[in-house]
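Showing subunit A:
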Amino acid sequence: MSELATSRTIDRSKMEVSDEIAIDINAMNKWYGSFHVLRDINLTVNQGERIVIAGPSGSGKSTLIRCLNALEEHQQGKITVDGTVLSNDLKNIDKIRREVGMVFQHFNLFPHLTILENLTLAPIWVRKTPKKEAEETAMHFLEKVKIPEQAGKYPGQLSGGQQQRVAIARSLCMKPRIMLFDEPTSALDPEMIKEVLDTMIELAEEGMTMLCVTHEMGFARQVANRVIFMDAGQIVEQNEPEEFFNNPQSERTKLFLSQILGH
Partner candidate 1 sequence: MTTLSDPPQESFRLSQLIYDTRYRSMTIQIIALIGFLLLLGWLFGNTAQNLADLGKEPSFRFLSEPAGYDINQRLLEYNSQDTHLRAAFVGLLNTLVVALLGCITATILGVAIGVLRLSSNWVVSKLMMIYVETFRNVPVLLWIVFVMAIMIETMPAPRAFKGENPASEMMLNDSVAVTNRGVYVPEPLFTNTLGDVHLFGAASMRFDVSLDLLALMLVLGASLWGASWFRKRADKIQELTGDRPKTWHVRLGLIVVPTAVLLYVLGFHLGYPELKGFNFKGGTHFRNSLIALWLALSLYTAAFIAEIVRAGIMAIDHGQSEAAAALGLRPNRTMKLVILPQALRVIVPPMISNYLNLTKNSSLAIAVGYMDLTGTLMGITLNQTGRELETVLLTMLIYLAISLSISAVMNMYNNRVKMVER
Partner candidate 2 sequence: AGTLDDVKARGTLNCGVTTGLVGFAAPDANGEWAGFDVSICRAVAAAVLGDSKAVEFVPTTGKTRFTALASGEIDMLARNTTWTFSRDVDLKFEFTGVNYYDGQGFMVPKDLGVSSAKELDGATVCIQTGTTTELNLADFFRANNISYEPVPIETNAEAQQQYLAGACDVYTTDASGLAATRATFDDPAGHVLLPEIISKEPLGPLVRHGDHEWGDVVRWTLNALVSAEELGVTSANIAEVSAGSNNPEINRLLGSEGTLGEMMGLDADWAKSAIMAGGNYGEIFSSNIGEETPVGLARGLNAQWTNGGLLYSPPFR
């Protein structure tokens, strides 16, 4: 794992954390059939926080963040996102999904639409933005992720890193207040990882609330203000990045860190 993911200097000054609560998870439990994937999760995320979630494979990281925008259902406990309680009520789910953007490991761009169409689809159909306006926003975000010239192409014609940046731009077009990332760089080649991490750092600098499942520890150090370590469906340890990496408390965390930073 690359220790230092990016070479640019990072401006931590803008990354302020407000007191407003963005996400509140209270005694949440989830089962797949009879398998207990998430156990008694309690977590509060403030507006503007950048949280990195790490942990061994199968520890429930993806499941956790997928619960936050109702891609998975939880069975016990209460999740409040941006003041809205996540229940079975479709209206609430719609509302939350509009506030929360998500980026997947495998990009999940729509291959039959051009990049521009990928970006404007949801604004037009969900937010009811005029097409023109949606396209302007889209181009704005494409410029932000540094590929405005690809607007007319199809996803299949782009490299992995470019595709992932388009995926980030697609989420941003919905103007979300919170962004979830599920291992956004793990399907990419080393050169491309950098492009994507740069984009994410920029986002962090602008004060976006972010929950990010990743094993890019360099990114965690530079950007996160909290690192959460999960194992066996539970939050085992959380701390500020410096503390977390230099002075892990639990045995499991130590073991995990030694493995991941070992080579």
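Here are some notes:
Note that a residue touches a chain if its C-beta (ideal position, glycine included) is under 8 Å from a C-beta of that chain, and two chains touch if they have at least 3 such contacts; residues count from 1.
How were these picked? Simply put, all candidates are chains of the complex that A comes from, given by their letters.
Just so it is clear, the model here is predicted, and its values are computed rather than measured.
Within the complex, subunit A makes contact with only one of the listed candidates (1 or 2), namely 1. Contact residues on subunit A toward candidate 1 in their complex (touch as defined above): 69, 71, 94, 97-98, 100-102, 104, 106, 108-112, 121-122, 124-134, 154, 156-157, 167, 170-171, 174.
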